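A single structure is presented below for examination.
Here the complex is missing one protein chain, while the rest keep their positions.
After this line comes chain A, so read on.
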Amino acid sequence: MELVNWFNELLAGNLIFTPQTLGYYWNGVVTTTQLVFLSLLVGLVMAVPLSILRGSKHRWIKLPIYAYTYVFRGTPLLIQLYIIYYGVVFVDGIQQTFLWPLLREAFYPALIAFTLNTAAYTTEIFHGAIKATARGEIEAARAYGMSDRMMMRRIILPSAFRRALPAYGNEVIFMLHASAIASVVTLMDITGAARFVYARYYAPFEAFLFAAAIYLCLTFAILYFFRFLERRLLAHLRPQN
């Protein structure tokens, strides 16, 4: 109750940051978080097998994956989002399929675009880390008589993922920032809320500075999470004294 009073006093006389617009910002935070978290999660799950297969000896496995990562890293995310959101409706009869209830919303086309994009980047990050595994470790594993599969599971992947962690942390932050374009397909994410407030009150500074502050907070949260992970998982690489 006291908190409510304090809050109302804080907002008194403020024409832009009313409980209503703060509600839009809050919903924006929820939408952005859902979108980024889900796309990163699915992207990560896709990227692990893709990065292993990307290093395959067989051309017909390796090349399609390379083509996929090349296309998605070589084109702007905004264009991918437009193609998926506006392009999908030109598929004949899409409105009658079971997918339409999902594709009709702005959220799922955006989720698909973001997932495919982050999966492509993550695949390349992991692939690079796998390729950079020290030769000695592989030779030692072979000397122990490990099969390829066991060597991958016990030796290569654990050390590759650890080494990929800092680069992956950057990818997560880039993804958060890239998600700002979701508002072009009418999603009310943080940027969408800011645009709404901007267009309604003609107050670009207030609207966008507030959004920037929210992104900054989220970025710090991600930064500290990865710092914590690195401290735990890369403990063996720190000087011991």
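We take it that a contact is a pair of C-beta atoms (placed from the backbone, for glycine too) under 8 Å apart; a residue touches a chain by one contact, two chains touch by 3 or more; residues count from 1.
Methods note: contacts and distances are computed from a predicted model.
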Q: Have a look at "Elongation factor 4", "Nickel transporter", "NADH-quinone oxidoreductase subunit H" or "(2Fe-2S)-binding protein" and point out the UniProt protein name belonging to the hidden chain.
A: "Nickel transporter"
**Q.** Hidden-chain contact residue, picked from the options A:Val89, A:Ala213 or A:Ala235
**A.** A:Val89
Q | Missing-chain contacts mapped onto chain A | A | 86, 89, 95, 100, 104-106, 184, 186, 188, 192, 195-196, 198-202, 204
